[in-house]
Structures are given as structure tokens and as C-alpha cells.
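Only one protein chain is missing; all other protein chains are in place.
The block that comes next holds chain A.
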Amino acid sequence: MDFPSTQFVPSRAMGTYEPIHQIGMWGENFKSISNPNISASVIVDVANKLENESETTSHEMLVPSSKHDQEASKPFDKIQRRLAQNREAARKSRLRKKAYVQQLENSRLKLIQLEQELERSRQQGLYVGGGLEAGHLGISGAVNSGIAAFEMGYERWMEEQNKQICELRSALNAQISEIELRILVESGMSHYFELFRMKSSVAKADVFYVMSGKWKTSAERFFAWIGGFRPSELLKVLVPQIDPLTDQQILDVCNLKQSCQQAEDALSQGMEKLRETVSATLASGQMGQGTYVPQVAMAMEKLEALVCFVNQADHLRQETLQQMSYILTTRQAARGLLALGEYIHRLQALSNLWANHPREPA
């Protein structure tokens, strides 16, 4: 008869032996579930091992009794009691095991979820893991909820945007009245203005979130300027889609492009000045005095101006869209909005394609 490494401890009350080692093991394993570093496969292996062991131990629990039966002097009820206790212990053991496996399953699902999130983040080119930027460590609940609210809002915004693009597409192919088309154009414009409002709100919570364009796909971020599209670039993309334009319109659009360029340059130079100011403040005084020196708080004060820049950039985008709608006819504006929507879709498709196309392993 072969007993594996279970130890028998005399039970105080009944004079029977209980494999306390087994109970101990269940307890240890409950603790280890909270350690996220154990991979799912290891956990499953351990579970299987324990399952096998518990089955053999249940058998073992009966063996001592059969041994004792050889002494015919043992009263019948004592044997019955022992059997009952064994059954009870086995039942409890099974319950514990069930609970343990349930916890294992939950952990496994959570792990799969986390791995998927990680993969998504990697594909989007976000920096994940290590360092102060990882996740939202150390950011207050208010910031987190501001960002969460924005991300939910953006998802809805994107759904509505896709609907509007479809409507524009069919409206331009069909013969709808000028008034109906105008309504579509106005909705499209308001929809963008709504996005600018949302961005302004989340910029107050975390301006770096807006500056990084985290809610956008990678290709969109590649083209971003101060948290969004560059108005003059947008005009270059859209205007060829809106041909034919009258001579006056061509002149107006040309002037608009130039004004955008000048405004963008002024804002870019202001950003450069901000970087210089923050850098100079941060680097002032002597180094080698530790990290939490007054310079850091002073630099942070200067950095507040970044919120203004984000707002001014969105203001510029809004004014540009507005001005275009004045210059163009309703039909041209509708074509412009459709082109803009489809251009963004293509950028998103590009990001997707990029993330999924096979590459040489590094």
C-alpha cells in the first residue's frame, strides 16, 4: 500500500486520522489565485494534480478503516460514525474543490481579457508596461472617469458619424431637395462641433490624453497636429473632391487655406515657446537635488497653457469648417462632408491593415 506525501494527524475528538495536508493545500491554492503572475496553464496543471490526489486520498481515507476492521472487537456504531465522518470530510473537500475550480475559471477568463487588451494596445502602438506612463496608475478617479466618459462618448459619436456618412452618400445619389440636403449638412457640421466640445471637456481632466490622441487609430495619430487634424491639410485633401468650383470660390478657398496656414504657424510657434518655457523652468537651478523640487511645480503651472492650445486648435478647426460651409453651395458642402468622413474611414482602415499585416519577427 502506497501512501503519497499526505500526513495523518490524530483528530482530537474522534480518534480518527484526517489527512490535514490535503486541507492545507486547498487553503494555499486559494491564496495563490490572487497572484496574477501565474499563467493559466500552470493553474490548470495544479488543479488536475490536486483532483487526482484528492481522489486517491478519498480512497485512502477508507483504507485505514478496512485495516481496523480486522480487529472484530470494534463496535459497529464506531465504524458507522467513522464512515459518516469520512463521507462528511469528502463532501466538504469536494465543495472546496468546486469553489477553487470556480475561482480558477474566473481568473482564467480575466487573464484572457487582459491579454486581449494588451494585444489591442500593442497593435495601436501604445506604450504599455513599465514606466510612469503605463496605464492610468496614479491618476485620480476624476481624471479616469473623465477619460472613460469621453471614450464612451466617442464610440457613440463614431456610430452616429457612420450613420450620417451613409445618409449623405444615399442623399447625394438620390434626388433630394435642397432643404433636406441642407439639414444633413447642418447635422454633419454640428456633429463635429459636438466632438470639439467633448474634447474640450476631457482636456480639462487630462490634456495629455487629448494631445496624444489616444482614442484615435494609429494612422490618424500620425497626421495629428495639436490633438486633431491640421485644417490646411484637410482643405488640400477635400477641395479636389468638391470640384467644380467657381472662380470666386477658388479664390475664397485659396485665401482660407492661406489664413489657416498662418494661424497654424502662429499656434505652432506658440507651442514651441511653451516647450522652451517648460524646459527652461524644469532645468533651472542646480541638478542633483532630487526629483521633487519647486521647479517641477513651477513647470506644471506653465504647462497649464497646453489646455488653451488644444482649445485654440479646435476653435481653428471649427472656424475653418464653418467658413467652408459659407463658401460652398449646399451640394458641395455635402460632398465635402462625405469626402471627409470617407477619408477618416480610410485612415482607420489603414491603421487596421497595418496592425494586421504580417511582418518579419524582430
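Here is the rule we go by: a contact is a pair of C-beta atoms (placed from the backbone, for glycine too) under 8 Å apart; a residue touches a chain by one contact, two chains touch by 3 or more; residues count from 1.
Following the convention adopted for this analysis, contacts and distances are computed from a predicted model.
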item: Which of "proteasome endopeptidase complex", "60S ribosome subunit biogenesis protein NIP7 homolog", "Sorting nexin-1" or "Glutaredoxin domain-containing protein" matches, in UniProt, the chain that is not displayed; value: "Glutaredoxin domain-containing protein"
item: Which of A:260, A:310, A:328 or A:344 contacts the chain that the document leaves out; value: A:260
item: Of A:108, A:204, A:315 or A:331, the one touching the omitted chain in the full complex; value: A:315
item: Hidden-chain contact residue, picked from the options A:163, A:197, A:273 or A:346; value: A:273
item: Positions on chain A contacted by the hidden chain, ascending; value: 255-256, 259-260, 262-263, 265-267, 269-271, 273-274, 277, 305, 308-309, 312, 315-316, 319-320, 323
